[in-house]
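One protein chain is absent from this view; the other protein chains keep their places.
All chains are identified by letter, namely A and B, in their written order; residue positions are counted from 1 within each chain.
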Amino acid sequence: MTMMYNIPFIAVVTMIFIGLYAVLFKRNLVKIVIGISIIESGVNLFLITLGYREGGVVPIFTSAPSEVVKNAPGSMVLPVPQALTLTSIVIGVAVLALMLSLIMHIYDHYGTLDVRKIRGSEE
Amino acid sequence: MNWFELITLHSPPLIVAVPLLTAFLTPLVSKINDTIRNLFVLIMLGITGLLILILGYDVLTNGIRVYVFGGGAPLPSGMNIPVRIMFEIDGMTIFMVIITIILAIICILYSWSFMKKEDGQDKFYTLILLLVTSTFGMELTGDLFNFFVFLEISCITSCALIAFYVHKKESLDAAFKYIVISSIGALFILFAIGLLYAQYNALNMATIANAIQFTFFDKIVLVLLIAGLAMKSGLAPMHMWLLDAYSRSPASVTFILIGATLAGLYGGLRVIFTIYGNQLLNTGFTFYPGLIIGIIVTALGVLSIFIGVFMALKRSDFKKMIAYAAVAEIGYMFLAIGSYLIGLALSAPDNPQMLIAGTYALKGGLFHILNDALDIGLLFLVAGAVYYATKQTSLNSLGGLARNMKYTTIFFLIGLLAVSGMPPMNGFASKLLIYQSTYQISPILSIIAIICSIMLLAVFVKVFQSIFLGPEIPSLKDVKEVPKSMLAAMALVAGIIIFIGLFPNIIIDNLVTPAAEALQNTTGYISTILGGV
Partner (left out) sequence: MSQMSKIVRTQSNIIFPFITIFGLYVIAHGHLTPGGGFQGGAVVASGCIMLLVAYSSKWVLEKININRLSVFECFGALGFIGTAFFGLIFGGWFFNNFLVRNGILFNVVPEFGSTLSDFNTAGVLPLMNFAVGIKVIAGLFVIVLVMGLASSAKEWKQ
């Protein structure tokens, strides 16, 4: 029964390794960007899973049942990691938009999306 | 003195908020006129500089200062760990903030005429002001997640600035490489911050420093944080993005990017000295973690110096050779800090020789941060001036420019002498401290450092001879001297270099020694917030 609470952490490690494999070993630029997005989803999942307390309810204070309020922060899920995850998702959206715009410009200049053919002037 | 005390009390958030407000007002002001916008930005940065001077005078005479966002006392009633975001300012913070504001003001002065003919100028000024805001935020904060948010802001804005020349294909390639490496490093830092929060239920640096024990997860967190922050500041195995990004972006962008990478170095220092201070900074030979970290940092520093100096010998692009010199200088800083950690771990209570040598190494390393930013910055400004006048960057097609550009030649000569550590310039003072102190820790390190300095001198004398001296090339016969605002910016940097070189004692006694003492004083940092608990 206690093994079930470890499944999200195993999923986090799996996602980070899949993302690192995609960034290191794939040749298409768009696949590298997808790999970074997978790593970021893994880290966000890790932050949310930190806050779980067994038998906890949603941390909204004004509409909770009254016996939860009596031992008030005892049986609520932690709210701070939810704020950290939200900030991280916003940062991820901005970085993704920037990377996709750069890929569009690179395709305009080079005509190909293969990492091995994009070298610039190397001297 | 009521107004004065009020400004001093509220200056820490204003140092971050005034450039942020200016960054959002700039697109509205630039619809009126271009010159008014440049003046507006310069005046606002001048106000920020004034606030920094007032705050610096107060902190250097009165001690550590804490600012709590949105409230009064640091600990709200009924709680015994801090829950609000706090800025904590000690001597090291003031040192880094002064470096950043000098770099920012000179960059805006230089881009007045360097960027005059480009389009998209208002976005350029907005992005530079956001980069300056994020650098100030990284240096002033006392909260780990706040540090991560400002780090990500600086990654995104500096990537957009590196890709400023969108019609040339090399800048786009450099910017893509930079954003991939930077965002993976920042995600690892976020993972480490999540692990720290899970163990100690706090995000404040002082609370974590008070409660830290060196468990298995803490070792993982230390490795991830140092790796991520060293990736941001361009240490040896992770220096590839630095070469491309510094050499393919506009010169004023490179100048402010030096400040952003030094803020990454400051983050590394905070992690080693303050958060892990009680665990890593104990003296005595049987104390292994500090010794291992010191050896690794020193080894990476020596690797950076080697790569920076020896790979620069066969290049022929002007800006890329200066970028290799920048990598070598970052290696000198890490060498000094690693020597301090080794000296601390190898000293015994009846043999304080190693500890004194280590302290001198720390002071030399911190002084070298200031000198390196100014020297490498001056060299990049000269490279930008040459590009502005001739539109070329390769050594094969330049030559004989000293006839037409007299002042630029003199500034390059000053920068060359300063980078390689020759006596009347400031590089000599900081490098002498590093040579003396690393000699007592291990003579081999000092010999390597001296030889590589001499090789840097050889590299830059070759560059000087091939660009400025020599016969005149027919296609470059009618280049003119660069406009006056660029000359004024370069003259200001050269003036500061010569002033620090002639009177280094003023800077060391008033700025560097409080910074070194503030880094070693972990208990003072903790007890200012937690009140002696």
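In this section, a contact is a pair of C-beta atoms (placed from the backbone, for glycine too) under 8 Å apart; a residue touches a chain by one contact, two chains touch by 3 or more.
What you see is a predicted model, and the numbers here were worked out from it, not measured in a lab.
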Among A:Met4, A:Leu24 or A:Ile60, the residue in touch with the chain that has been omitted: A:Ile60
Absent-chain interface as seen on chain B, which is shown: 10, 13-14, 17, 20-21, 24-25, 27-28, 67-72
Absent chain, residues of chain A that touch it: 60, 62-66, 69, 86, 90, 97, 100-101, 104, 108
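Everything that follows uses one rule, which is that only the chains that are shown with their structure count from here on.
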Of chain B, residues touching chain A in the complex: 145, 149, 152, 155-156, 159-160, 163, 166, 169-170, 172-176, 179-180, 183-184, 187, 190-191, 194, 197-198, 203, 244, 248, 315-317, 394
Parts of chain A lying in touch with chain B, wherever the complex brings them together: 23, 29, 32, 36, 39-40, 43, 46-47, 50, 80-81, 84, 87-88, 91, 94-95, 98-99, 102-103, 105-106, 109-110, 118-121, 123
